[in-house]
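Notes for the one structure printed next.
Here the complex is missing one protein chain, while the rest keep their positions.
A, B and C are the chain letters, set down in written order, and residue numbers restart from 1 in every chain.
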Amino acid sequence: MTELTLVQAVNDGLRSIMKEDDSVLVMGEDVGPKGGVFLATEKLTDEFGEERCFDTPLSEDGIIGVGVGMAMNGMKPVCEIQFQDFIFPAFDQIVSEAAKIRYRSGGQYTVPMVIRTPYGGGIKGGLYHSQSGEAYFAHTPGLKVVIPSTPYDAKGLLIASINDPDPVLFMEPKALYRAFREDVPSGIYEVELSKTRNVTEGGDVAVFCYGAMVPVCTDAAKRIKDSRNKDVRVVDLRTLMPLDEESVLQAARDCGRVVIVHEAPRFCGYGAELSALIAERAIESIEAPIKRVAGFDTPFPNTLENYYMPDARRVLDAIEEVLDF
Amino acid sequence: MTELTLVQAVNDGLRSIMKEDDSVLVMGEDVGPKGGVFLATEKLTDEFGEERCFDTPLSEDGIIGVGVGMAMNGMKPVCEIQFQDFIFPAFDQIVSEAAKIRYRSGGQYTVPMVIRTPYGGGIKGGLYHSQSGEAYFAHTPGLKVVIPSTPYDAKGLLIASINDPDPVLFMEPKALYRAFREDVPSGIYEVELSKTRNVTEGGDVAVFCYGAMVPVCTDAAKRIKDSRNKDVRVVDLRTLMPLDEESVLQAARDCGRVVIVHEAPRFCGYGAELSALIAERAIESIEAPIKRVAGFDTPFPNTLENYYMPDARRVLDAIEEVLDF
Amino acid sequence: MSELLQILDETGKKVGKAPRLKRDVLLQMYRSIVQTRAFDDRCMKLQRTGRIGFSVPNLGIEAVSAGAAAAMDPSRDWFAPYYRDFAMLFYHNISPEKMFDNMFGNCEDNAVGRQMPVHFTFTEPAKFFSISSPLGTQIPQAVGMAMAMKNRGEDGAVLTTFGDGTTSSSGFHSGLNFAGVYKAPIVFLCQNNQFAISCHSDKQTASESYAIKAKAYGMPGVRVDGNDALAVYKAVSDAAKRAREGKGPTLIEAYTFRMGGHSTSDDPSRYVDADLIKKWQKRDPLMRLRNWLISEGHLTDERAEEIAEEAADEMKNAADAAHAKSRPVLGTIFTDVFEKVPPHLEAQMESCIKHHAERDEAVDEKGEFPL
Partner (left out) sequence: MSELLQILDETGKKVGKAPRLKRDVLLQMYRSIVQTRAFDDRCMKLQRTGRIGFSVPNLGIEAVSAGAAAAMDPSRDWFAPYYRDFAMLFYHNISPEKMFDNMFGNCEDNAVGRQMPVHFTFTEPAKFFSISSPLGTQIPQAVGMAMAMKNRGEDGAVLTTFGDGTTSSSGFHSGLNFAGVYKAPIVFLCQNNQFAISCHSDKQTASESYAIKAKAYGMPGVRVDGNDALAVYKAVSDAAKRAREGKGPTLIEAYTFRMGGHSTSDDPSRYVDADLIKKWQKRDPLMRLRNWLISEGHLTDERAEEIAEEAADEMKNAADAAHAKSRPVLGTIFTDVFEKVPPHLEAQMESCIKHHAERDEAVDEKGEFPL
């Protein structure tokens, strides 16, 4: 056990699995000697050599395309996209290829790869260093989407993702990279994919969230407990696709009141799916409008980012609204 | 007035606006002498010359990137992507660039361009000639998304899109290209963007749909009228972003029962947003689960495509379910 | 750079140094071209009678695929071909019936009826990676396959192919660039058949050739007569040797001409000059190889006729057998999305099967594929 930040836990996860499994390798822009712009891959080249952790040309299309080919031929590549905002040149390789190769080849070829990428706001990065694109990917059959919110989960989910036989997009909330430390076991362990985690227990309001919104929601839950003695069940989704639908529905049914929180724009965001799922399968238990607290339907601004991103106060308002309905 | 099919109406719309406005030009793969693989651009090169309608290299990234540049410098390009499935290499140019240039330049540079592309199933095209990617784009602030379902609308919405000062993704339901004919006025006319159209009037169930699902839903509405004398309001959304939210909410409130239909996969599909919108702002009027009838959460199959795509029977079942709830 | 490697001239006369090849190999090359023609014929008939939706004529380009195939070794090499490469599969003894299973998308199709026709996928008897419709995507993937071989110290190489139009794609650029940097053991073979559907090469690029694009990636570029199977063989086998020796990738441009339409639904008379077709008819890759094989004593007219008849019968039988098979079962819509079917897909599968068991309304209509 060591106390690690989330980004250190990612680094430790990579190191642990690379020690165990020769077929795991890391590639991307600046992941080599520099160790990545956030240091998620620090010292991996030193430790495992250039064959196992290497810098690539500046081409996301190439990083993913080459990664897909390696994965089909016995390797388990972990490809880094420096910022999620820069994943779009690789969109075709991800949604048309990685996600569909098992299907279109009847399982003859498969793509056990992981795409790691930091996402979300919190670093004054403006339009292009702040985005949260999870909905684009969760809408793509064949792709798994995983987002950790704690150091422990980051390492365990990452290892589970690398060991998974299908392509996984692993989105890391950069706002939490160094936000806090937590005890993280050394060596290999997995946190099972497609299982939500209840951050707080409660039966008055269900709050669904993931990534950097988890501490924001937990804060709001604490405040409503203090102010009105209401118990909020904060549910950290952890895996967005395939979603643990039963746990989501259960929480919605247990509480009857629902708030959904994410940084990405509201319109056609991931929250829409959660809401629709509940409106389709648990509406009889719902006692208030299903509220979404999300980024606005605009590009991500720079100077005003703290006014754009959902904060505890906005979440609190939504919780009060559904309580008072 | 002439009776035209939907694809002929597109062709006529392009011809009409090109005659009026020198700055409109058409570019894409095979749009020149061949007239496009669906003949949507037939004879435009003959009539307006190579400067106004021209073939491009096989690069969607280039087609859109170059189109964006032309649009910023006084032209109104209409770029064709041969199949919507092949738009993904241009995803970065669309979502990072076309959609965000007005915002990031404070309006100094703008992108009045249209991207035309056939989408959806119905031609036994398998995984890569059948997809419906509207949700990817509707989630992207700064981009408009328009889908016609009739020849009249196709021409009028296309001209409105070309005249619009912002980038518009104009998705054409290829299953309807030659499905029926309709009177289409000659010359220039516009169908206003962001206005839904009620295909049938009714107060028992609201069915929301667009593109090739409109005749499918209309058929289902007719059958339920015949079998149970229930009146379905089939709402053709026509513009998916910016959505005419008030009309959607009104229809949901008036009917109290809602079915949403699209070809794209259900999970995080466009229907999720409609459902979430209603669950957030009209839930007090809703008397049954909000049902979605959609493509399955798998890639698009070839041989079994008719089992994958929603048909009138599946829509009918959903209507009955919400009626009987 | 615009120099064109040729071994057999248009009449089949040797004008360059012929590679030393066993008779078996030469005849297999020849047979794979003949099989391709028979396959094409059969597909055209099936499409005209509405039994399949689509095929891509290979007429005129077969020597590219046949010559290249012969240069690779399926016991250690991988193939990442594109759709206009039938002879490559025949050369390596892919079963024609399995190919027709894909053309019909039936229950024995390796692609489980999920892909359009001509989107083959095989692992046996050779690794032919699943063909994708989005063009150029296989190029960086093939580089990844090759890098995996190199990473494990294997001596295999990868052959990937693509059309002239596809050199404009992002995959071409990223794939060749990565291959250059990492010296991946790979051969890039561009089938320059002068058209991308209706777009002539002039509209594709202003570069003086496709082979010269190799310069941008620090690898050798070779231009070869694509209607000359021996020349293609020679270029690909030299390149494969370089790859195996750790010297890195090669780009080969095989200059040829697509004699038919882009596909069975395309009418090339709208955009291809009739004179051009006439000119290229004289360069027929089949006759050229045949003449030379006969002149070398490897083949007789009689044996050639027999091979053609065998191929015609083989394709007819294979097509009939494939046609007789049923379509894939409904459940196959939901499998292979992930290794395990997750709960949400289980639920969708169940309701789909139930729905159609109750009332089979979905009709199988003929697919009229537009391009």
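To be clear about the criterion, contacts are C-beta pairs under 8 Å (C-beta built on N, C-alpha and C of every residue); 3 or more make two chains touch, one makes a residue touch a chain.
None of these values were measured; they are calculated from a predicted model.
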So there's a chain missing from this view; which of the remaining chains does it actually touch? A, B, C
Out of B:15, B:104 or B:129, the sole contact with the unshown chain comes from B:104
One chain is left out of this view; which of A:69, A:202 or A:301 touches it in the full complex? A:301
Contact partner of the left-out chain, one of C:95, C:123 or C:207: C:207
Touch with the omitted chain, as defined above, among C:35, C:55, C:102 or C:177: C:177
Which chain C residues touch the hidden chain? 168, 170, 172-174, 177, 180-181, 183, 202-208, 212-213, 215-219, 248
Note that chain A touches the absent chain at residues 29-30, 32-35, 37-38, 55-59, 61-62, 82, 85-86, 88-89, 123-129, 174, 267, 296-299, 301-304, 306-308, 311-314, 317
Tell me, which residues in chain B touch the chain that this view leaves out? 25, 51, 56-57, 59, 61-62, 64-75, 77, 89, 92-93, 96-97, 101-110, 141-142, 144, 165-166, 194, 242-243, 245-246
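Keep this in mind: only the chains that are shown with their structure count from here on.
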Which chain's mean C-alpha position is the greatest distance from chain B's? C
Chain occupying the middle, per Cα centroid: B
What's the distance between the Cα centroids of chain A and chain B, rounded to whole Å? 30
Chain centre separation in whole Å, for chain C relative to chain B (CA means): 35
Averaged over CA atoms, how far is the centre of chain A from the centre of chain C? Could you give it in whole Å? 40
Residues of chain A touching 2+ other chains? 61, 89, 92, 96, 103-104, 141-142, 243
Spell out, as numbers or ranges, the residues of chain C touching 2 or more other chains. 112, 114-115, 119, 132, 134, 170, 337, 344-345
